[in-house]
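Handing you this structure, nothing more for now.
One protein chain omitted, others in place.
Our next item is subunit A:
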Amino acid sequence: MDKIPNNRAWWLVLPVFILVAFSALVPLMTVVNYSVQDIFGPGQAYFVGTEWFREVLTNERLQESLIRQFVFSGAVLLIQIPLGIAVALMMPKTGIKASLCLILLAIPLLIPWNVVGTIWQIFGRGDIGLFGWGLNELGFDYNYTGDTGDAWFTVLLMDVWHWTPLVALLCYSGLRAIPEAFYQAAEIDRASKWAVFRYIQLPRLKNVLIIAVLLRFMDSFMIYTEPFVLTGGGPGSSTTFLSQTLTTMAIGQFDLGRAAAFSLIYFLIVLLVSWLFFTAITHADKKQ
């Protein structure tokens, strides 16, 4: 619908603006301030210009965790999006069964993230966890605290377990919005199941899929708590993702300047990718 030009609408937005500015701009300025200084203690800070930025960009540990982060986010999207669509297609359409499915699917989303880590920490252990014990009984040498591959597998599985329901619920709501007439027309045309999916369901899912990809990218890119609780970033630093590297640097080593410079670069990456998605969404909205 056409919107009315009216600058007084700012008054309605003002509370949000003030609130978010308070929690976003002040900290952001602090980060910018840190990023150009070398801080030894209270009152002992020296201006160093862009030195931290140059150092961060060439820092091997950061580059490694950045690559790891992209691999992880990519794997998350590749597994969760198709699986989520598949689950949504299998869900019952109406009635008590549909409600039940919705509620059960949503459970993992409502568990605090550290508890998610705890659940998998317990579940994956060889001695007291069903999953780890089961794999060992089946003859696999599975140990997520000792083996890099197993650790990655467990972290990925945990994330799939945790977030695939979100993708599924998004797609489910997209599927529900398709008018029944579309399916009837397809039946008259004797369209195959694949054709129905490819030419009716998938195009109609486009909007919700963009949202799903956006949310999953952002959240997997910021992941911290779950792998921290599960593996502590190990073995070695094989499952240490960006947020954890950053937090260790800022709080563990109190390396404020470097951490701040790194934060800004981190934020810029997320911002850039999100901007791409956002443009895609508004573009799709306009077309409708």
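As a convention for this text, a residue touches a chain if its C-beta (ideal position, glycine included) is under 8 Å from a C-beta of that chain, and two chains touch if they have at least 3 such contacts; residues count from 1.
In this section, contacts and distances are computed from a predicted model.
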Which protein name, taken from UniProt, belongs to the chain you can't see among "Carbohydrate ABC transporter permease", "Spore gernimation protein GerB", "Putative spermidine/putrescine transport system ATP-binding protein" or "Carrier domain-containing protein"? "Carbohydrate ABC transporter permease"
Residue touching the undisplayed chain, where the options are A:145, A:225 or A:238: A:225
Candidate in contact with the missing chain, chosen from A:114, A:148 or A:238: A:114
Against the chain that's been left off, what residues of subunit A make contact? List them. 1, 3-10, 12-13, 15-17, 19-20, 22-24, 26-28, 30-31, 86-87, 89-92, 99, 101-115, 118-120, 122-123, 127-131, 133, 161, 165-166, 169-170, 172-174, 176-177, 193, 207-208, 211, 218, 221-222, 224-225, 242-244, 246-247, 250-251, 256, 259, 263-264, 266-267, 270-271, 274-275, 278, 285
